[in-house]
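A single protein chain has been omitted from the complex, and every remaining protein chain is retained in its original position.
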Amino acid sequence: MTSITAEELSSRFGLPLRGDASLSVGGVATLGSAGAGQLTFLANPRYRSQLAGTRASVVVLRAEDAADCPTTALIAEDPYSAFARIAALFEQKTAPAAGVHASAAVDPSAAIDATASIGPFVSIGPRTRIDAGAIVGPGCVIGEDCHIGEHSELVARVTLVTRVMLGKRVRIHAGAVLGADGFGLAMDGGRWLKVPQLGGVRIGDDCEIGANTTIDRGALDDTVLEEDVRLDNQIQIGHNAHIGAHTAMAGCSAVAGSARIGNYCLIGGGAGVLGHLEICDRVVVTAMSLVTSSIREPGEYSSGTPLMDNRSWRKNAARFKQLDALTRRVTSASLQSASTQAADKPAADKE
Amino acid sequence: MTSITAEELSSRFGLPLRGDASLSVGGVATLGSAGAGQLTFLANPRYRSQLAGTRASVVVLRAEDAADCPTTALIAEDPYSAFARIAALFEQKTAPAAGVHASAAVDPSAAIDATASIGPFVSIGPRTRIDAGAIVGPGCVIGEDCHIGEHSELVARVTLVTRVMLGKRVRIHAGAVLGADGFGLAMDGGRWLKVPQLGGVRIGDDCEIGANTTIDRGALDDTVLEEDVRLDNQIQIGHNAHIGAHTAMAGCSAVAGSARIGNYCLIGGGAGVLGHLEICDRVVVTAMSLVTSSIREPGEYSSGTPLMDNRSWRKNAARFKQLDALTRRVTSASLQSASTQAADKPAADKE
Partner (left out) sequence: MTSITAEELSSRFGLPLRGDASLSVGGVATLGSAGAGQLTFLANPRYRSQLAGTRASVVVLRAEDAADCPTTALIAEDPYSAFARIAALFEQKTAPAAGVHASAAVDPSAAIDATASIGPFVSIGPRTRIDAGAIVGPGCVIGEDCHIGEHSELVARVTLVTRVMLGKRVRIHAGAVLGADGFGLAMDGGRWLKVPQLGGVRIGDDCEIGANTTIDRGALDDTVLEEDVRLDNQIQIGHNAHIGAHTAMAGCSAVAGSARIGNYCLIGGGAGVLGHLEICDRVVVTAMSLVTSSIREPGEYSSGTPLMDNRSWRKNAARFKQLDALTRRVTSASLQSASTQAADKPAADKE
């Protein structure tokens, strides 16, 4: 894609146009930094003040912002989605060639579609199948009995250990590890006994899994991500966890073993979900919150305390250690106050 | 292992049998999903209601549950441990061949036992020794002056940077990095000065280290894990930390530099231990708690606040910022109340 006119964008993406339809763009940039020949967008109201001064040639925005646009506008109900589709035109990436790189170590029992691309220094284990159009980037290790669905991509240095089944169009970023042993231990005569992890991992169509994220395989049944689950970087998913369709989790969040998260949930960065819990559909957990019991109502949930200057924090945090005592004292004082005032005699603090 | 009778399991594992000793099993499954020809177990009381309806052929359970078992029962004091031992019979894994893969890059001064297995795309540095029966999976990088003890296994893409010594039967999962430089910095004239990290890492026998976990090497002395330490995925162990025998740490927990954790501790997921602290034996730290001072008594420790709906949380969290003031007010009011009631005159809020 070198250049495209506003008119062509309008027609290709079904976006009404205002202004000079002949302006053409060859790239995208932010509202503040875009120049002539670039397209930008306005979605977040906090950036509206930058609209009048933009030097972009074309701006994707909502109808109500169009009057303030100093250049060609493309009108969208959801400018961010519309921009995402247009920006994809300008994504430049060298597509790897189909075929297996000469250096790859492929088990003879593996089945690799002729249109798949297997990069350098890739290992592929027994009975693994790789479907049409799939891309396995440099340095990936695919163990035994795995399956990579059509047009899925493992960017680089991804490991699928054992019994990992990927749907179609799954994208896994560098350093992710799927299918490692779940953390199953039994204390036995003063030493840990390892519990065999005999399940696998199943990843639905259109999932995306971030860099250095880990998803363990199940102990007996599988660990499951339903379709269109989106995981950011450095997320940990314990064995036998089940993540519902269209749920998105931000970086460094974690789900312990056998927890079950519903559809369309949003889990904030660094948040944690304890094992064996259930979270229903459409739950939002804010950053660094810990879910310690099942959630049965949609909504937004939080734990933690606000950030303070350290001196104030120390004073307040120290008082947290006496919060139960304080509460009892207040409750008791209220009761005493009532009885005192009724009986008109002094009360001792009985706490 | 294709199939084994209940009788043979009873005798091999020393588990008393009730019911038809001739039933045979060829696999394992959960109580709820097991079918004919499969073995299952009942350990957690929350699943007891599923026992009567199980379609498994053999169930491992406690003596007190045997009467309710609709099929052959194997009696164990600890059904989970007994199950773990039996399940290991059914673990299928292709053992890698002994020898060094043709693609591996091995320094001439490295010493590799003939019975060890070195996979494809493995690098092995100067003076490193690899003992009998050890497995180094695909894509591992072993630096200089390392030692991998007998029957230890590095699953895939593991890095041992420098001076990392593994005991026997150590298992390290994909993506783990042991022996990277500790985070040692001195501020020097407005710029950071790197402090050389001259120590190593010592890992005791039977330790297990999870995927993408990192264990830095020591600054002067070594970072140490004693025997039978079990680390889940994405754990961070700072330089010169010392973890006692049989301690287990759940995913995403972290131990800062020079901290010392005792034996038989359990560190919850996402929990943190600050540097230079000591934690005695048999301490449990719950998930996402932060240990900010040494712990000298065994027991369970926690920090944090409970999860709430976000609206309630906002109100309560805002009040946390005035908790010290609130406490002073109550204390002051109580004193005033006592003096007021004694002297019978109104008190002003002096806070």
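In this document, chain identifiers A and B correspond to the written order of the chains, with residue numbering beginning at 1 in each.
FYI, a contact is a pair of C-beta atoms (placed from the backbone, for glycine too) under 8 Å apart; a residue touches a chain by one contact, two chains touch by 3 or more.
The structure displayed is predicted, hence computed values, not measured ones.
S.K.: Give the residue, chosen from A:6, A:211 or A:283, that touches the chain omitted from the document.
M.R.: Missing-chain contact among the listed residues: A:211.
S.K.: Considering the whole complex, which of A:24, A:50, A:115 or A:233 touches the chain not shown?
M.R.: Touches the omitted chain: A:233.
S.K.: Which chain A residues would touch the chain omitted from the figure, given the whole complex?
M.R.: On the side of chain A, residues 28-30, 33, 78, 80-81, 83-85, 87-88, 90-91, 93-94, 101, 103, 119-121, 137-139, 155-157, 173-175, 206, 208, 210-212, 228, 230, 232-234, 246, 248, 250-252, 269-270, 287-288, 304-311, 313-314, 317-318, 320-324, 326-327, 330, 333-334, 337-338, 341-342 touch the unshown chain.
S.K.: Residues on chain B that touch the omitted chain in the whole complex?
M.R.: 103, 105, 121, 123, 125-126, 139, 141, 143-144, 157, 159, 161-162, 175, 177, 180-181, 183-188, 190-196, 198, 212, 214, 216, 220-221, 234, 236, 238, 252, 254, 256, 270, 272, 274, 284-286, 288-293, 295, 299-306, 308, 312, 315-316, 318-320, 322-323, 326, 329-330, 333, 337, 340, 346-347, 349
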